[in-house]
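Take this structure first; my questions come after.
All protein chains but one are shown in place.
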Amino acid sequence: MDVEYKTVRNTLVVRVKGELDMLIADKMRQEIDRRLEENSIKNLIFNLEKVTFIDSSGLGVIIGRYKKVSAVSGRMFIVGAKNPVEKILHFSGINRLVPMYSSEQDIINL
Amino acid sequence: MDVEYKTVRNTLVVRVKGELDMLIADKMRQEIDRRLEENSIKNLIFNLEKVTFIDSSGLGVIIGRYKKVSAVSGRMFIVGAKNPVEKILHFSGINRLVPMYSSEQDIINL
Amino acid sequence: METSLKGWEIMSIVNYVHFEFPSLPENVSFARSCVGAFVSQLNCTLDDIEEIKLVVSEAVSNCIIHAYENRSDGKIEIIASLRDDRSLELTVKDYGKGIENLEQALQPSYSSDPNRMGLGFTFMKSFMDEMDISSQPQEGTSVLLKRNFLNRDRQAYA
Partner (left out) sequence: METSLKGWEIMSIVNYVHFEFPSLPENVSFARSCVGAFVSQLNCTLDDIEEIKLVVSEAVSNCIIHAYENRSDGKIEIIASLRDDRSLELTVKDYGKGIENLEQALQPSYSSDPNRMGLGFTFMKSFMDEMDISSQPQEGTSVLLKRNFLNRDRQAYA
């Protein structure tokens, strides 16, 4: 599992690769929260294009970050989720809270 | 695991797909021997292009058929073996008995 | 079939596997791969296998996070069995702290951990046909999950 973090102006882009389960959820949560606070970042993009599996530990990181970002009136996006990840995101209802796009480019073009 | 049998003149082509282990070795051996006898076929081509795994049960079928075909002065070829299958074939020394080619086309062009 | 699974209708079990491993986070992925490989014998769909993997991931994560409170020296057991009616029976067992209030634990969105979503049991219930939990404080928890892959007319992702 690899996680890549990139800051573009006041937006943090998190690109995840592999299986998003409890093995990396805690570390990812801490890392994102540290970056959000240190750099007073408002918006968050989760790029899940290369995620092959997600469970409730992974969902927890995403939903928890959505709450955090919303609390400071930031915006959050999920990008590139494919099955089986996309199905689980829909099943959890997170797609009703967080806009989902196919690529990072789609958000830049908004 | 799929096995496809095709007879071209006096040559039997066996195209295997998947993992060549004990689960299919016995059935494959019986099937090949039946076809060799019934149709008085002399030559045998094993197309292993789509084989992802082979162990001594699979090798046994190939080496045993080589002995059978050689006994009636037939010829045998192995085609399309890739790693890890190719490595195991080399390790077993079978490549010193049976010519190995990359594709069925290579044999037809001989 | 000679098995160590007592009290089952032994005759109808066509295959089983019993695993035991320690409560290490890397074993969550290992466990779901193995159960996935086991279930693939049923020739079910890839979607079915993904759902079973999710269920295993939830159950095993719960053993590590809740039962053993992230200690890595706990023992986790999984028993998976396939029956001739194409059903899967899965037991995930720990010897950890147990569940005091099972009713509360089963409520959707309830979690004893503020960083978690309380979705584990919801997922297990949603993707399986039956779920049965037995737990004893200080002794451990056993989660029994069943699913039939034939005549299944359930909208898992409704």
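Which chain is which? They are A, B and C, in the order written, and residues in each are numbered from 1.
The criterion applied here is as follows: contacts are C-beta pairs under 8 Å (C-beta built on N, C-alpha and C of every residue); 3 or more make two chains touch, one makes a residue touch a chain.
It should be emphasised that the depicted structure is a prediction, and the values quoted were computed from it without experimental measurement.
Novice: Using the touch definition given at the top, which of the shown chains does the missing chain touch?
Specialist: Output: missing chain touches B, C.
Novice: Consider the whole complex, including the chain that is not shown, and state which of B:V8, B:M22 or B:I108 touches that chain.
Specialist: Of the listed residues, the one touching the omitted chain is B:M22.
Novice: Taking the full complex into account, find the residue in C:C34, C:I49 or C:V92 that is in contact with the omitted chain.
Specialist: C:C34
Novice: Using the document's contact rule, name the residues of chain C that touch the chain not shown here.
Specialist: 1-4, 15-22, 24, 26-27, 29-30, 33-34, 37-38, 41, 72-75
Novice: Given the full complex, what residues of chain B touch the hidden partner chain?
Specialist: 19, 21-23, 26, 29, 53, 55-57, 59-60, 63-64, 83-84, 87-88, 90-92
Everything that follows uses one rule, which is that only the chains that are shown with their structure count from here on.
Novice: Average the CA atoms of each chain to get its centre, and name the chain whose centre is farthest from that of chain C.
Specialist: Centroid comparison gives B as the farthest chain from chain C.
Novice: Between chain A and chain C, what's the gap in Å when you average each chain's C-alpha atoms?
Specialist: 27
Novice: Find the geometric centre of each of chain A and chain B from their Cα atoms only, then give the gap between the two centres in Å, rounded to an integer.
Specialist: Taking the average C-alpha coordinate of chain A and of chain B, the gap between them is 50 Å.
Novice: Touching two or more other chains, which residues of chain C qualify?
Specialist: In chain C, no residue touches two or more other chains.
Novice: Show the residues in chain A shared as contacts by 2 or more other chains, in ascending order.
Specialist: In chain A, no residue touches two or more other chains.
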